[in-house]
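The structure's right below; bear with me while I get my questions together.
Apart from one protein chain that is not included, each protein chain of the complex appears where it belongs.
Up next, subunit A:
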Amino acid sequence: MIALLLRDLRLALRAGGGFGLGLGFYLVLATLVPLAVGPQPDLLAPIAPGILWLGALLACLLSLDRLWALDAEDGSLDLLATSPLPLEGAATVKALGHWLTTGLPLTVIAAPLSLLLFLPTQALPWLVISLAVGTPALSWLGTFGAALTVGLKRGSLLLSLLVLPLYIPTLVFGAEVVRRGGEGLSVATPLAILGAISLGCLAILPFATGAALRANLR
């Protein structure tokens, strides 16, 4: 499992690995929104939580279609399926690798980017916390969606359509945590639900991903 994780991380960091894709997208979005909407703090501050969460979600989505498709194309997926590592384990490792190369950098970069959108200072810790808690759900859900569409040529459109509805609860509660944090309200309820979604995804989705891969290998 560790070998697979290291291989995926190494592949992501090599040229053409797509490590910077999500990050670059997030950067572009956060810089362009003030230009498009206008740089007034009273205009940007209310929408900042939503923009920052939406950007993170779309940046996650951007890198999903390569997740299993590359392995399926070069035959590695068949070989992985015959290796001693169960596909459920491979699914967990893939999702973790995706989170380490997408969700984690997004969480880190969100804090400086939030300055561009005039996010209230007291919301800043909640932005980082909500992204840290919520982005694993995005990676695990995305890994599942990518496994469902792995056999398809140009399956990324279908993948987006499949995954986006599943992303909605994470987006709603994630942005809610930041909004409430900014207004000084209690964040306990949305943060607990966000955590529950992530933990549920971590626990259940590797099995669903394994089953989807097996069905697609036939």
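Just a few scattered comments:
One rule holds in what follows: a residue touches a chain if its C-beta (ideal position, glycine included) is under 8 Å from a C-beta of that chain, and two chains touch if they have at least 3 such contacts; residues count from 1.
Here is the rule we use: contacts and distances are computed from a predicted model.
Among the names given as "Cell division protein", "Cytochrome c biogenesis ATP-binding export protein CcmA", "4Fe-4S dicluster domain-containing protein" or "Branched-chain amino acid ABC transporter permease", UniProt records the absent chain under the name "Cytochrome c biogenesis ATP-binding export protein CcmA". Only one of A:29, A:80 or A:95 touches the chain withheld from this view, namely A:80. Even with one chain removed from view, subunit A keeps its contact list with that chain: residues 2-4, 6-7, 10-11, 14-17, 73-76, 78-85, 217-218.
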